[in-house]
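What follows is one structure encoded as structure tokens, with my remarks underneath.
With one protein chain withheld, the remaining protein chains of the complex are depicted in position.
Take a look at subunit A:
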Amino acid sequence: MQTKRTIFSNRALPIALIAPQLVITLIFFIWPALQAIRSSFEREDPFGLRTSFVWFQNYTRLFADPTYLSAFGRTLLFATAVTVLAMAFALVLAAAVSRVMRSANAYTTLLVWPYAVAPVVAGILWWFMFNPSIGILPYVLGQFGITWNHRTSGTDAMVLVVIAATWKQISYNFLFFLAGLQSIPNALSEAAAIDGAGPFKRFFTIVLPLLSPTTFFLLIINVNYAMFDTFGIIDGTTSGGPNQATNILVYKVYADGFLGLNIGSSAAQSVILMLIVIALVFVQFRFVERRVQY
């Protein structure tokens, strides 16, 4: 295997070049992470006046707490739903745009817009449309005899946050899928067409396998997004309610730590989240990057 190697004449220059990035990572990532690990073994009053070391008590309490365990399951459901929907819609849109000859750029621009919307704003937007008293969609649904109220129905609330989170992520997936589709040589599809394969057969046997690097990359990114970046959407729409129906792990860290001022438990939860991220990254580099042909 050939590797590129740059030889520096002295040691100081390479260290100086990577130092800024290292310093930023240490200050803004490693240091807070270490503090979270320390806090997760402590019990402390909100003001930090009395601190005692409690070993694994924060962790054992968490895993004995049925609401925490159900938040795990809920996060899994939410992440799966958002990932599958966001990727499926994005793929369909990308495939459609890549076939359009004229004004493909205009469609691309329009489809990327939602990505520029801040998560909280995206949440509020959908919350507004679905608002049980002033929203347009419950009114329309009411005409079909469907009662919509995400204030009382946990299912409605979950559907709402899934829609808002999916809508925002479609743009990102769309861009990657579009780029992926455009990098597949047309000759392959044409050859299959000459051999008599229809458009669907061509898509599923030629295009989709060749897209697999993009798909796997997006899979990891989307799971990460759904689990960790959707905080703003949840906070802006349901605040985790009703009756915890949309309280996913990352929101619970905030609710317990910042609203409930229970720092020990909140720190323990973020350490668990940190382990999940590490596991995801491990899966990505260990298996996905190796197995998938680029």
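The definition used in the following text is that contacts are C-beta pairs under 8 Å (C-beta built on N, C-alpha and C of every residue); 3 or more make two chains touch, one makes a residue touch a chain; residues count from 1.
The rule is simple: contacts and distances are computed from a predicted model.
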| What name does the UniProt record list for the absent chain among "NADH-quinone oxidoreductase subunit F", "Alkaline shock response membrane anchor protein AmaP", "Regulator of SigK" or "sn-glycerol-3-phosphate-binding periplasmic protein UgpB"? | "sn-glycerol-3-phosphate-binding periplasmic protein UgpB"
| request: Give the residue, chosen from A:Gly48, A:Gly73, A:Gly145 or A:Gly196, that touches the chain omitted from the document. | output: A:Gly48
| message | Can you say which of A:Ile15, A:Ile30, A:Leu261 or A:Val277 touches the chain missing from this structure? | response | A:Leu261
| request: Decide which residue listed in A:Arg38, A:Arg99, A:Arg151 or A:Lys201 touches the omitted chain of the complex. | output: A:Arg151
| message | If I consider the whole complex, including the chain that's not displayed, which of A:Thr6, A:Gln21, A:Ser133 or A:Asn186 touches that chain? | response | A:Ser133
| field | Positions on subunit A contacted by the hidden chain, ascending | value | 43-50, 131-134, 151-154, 239, 241-244, 255-256, 258-262, 264
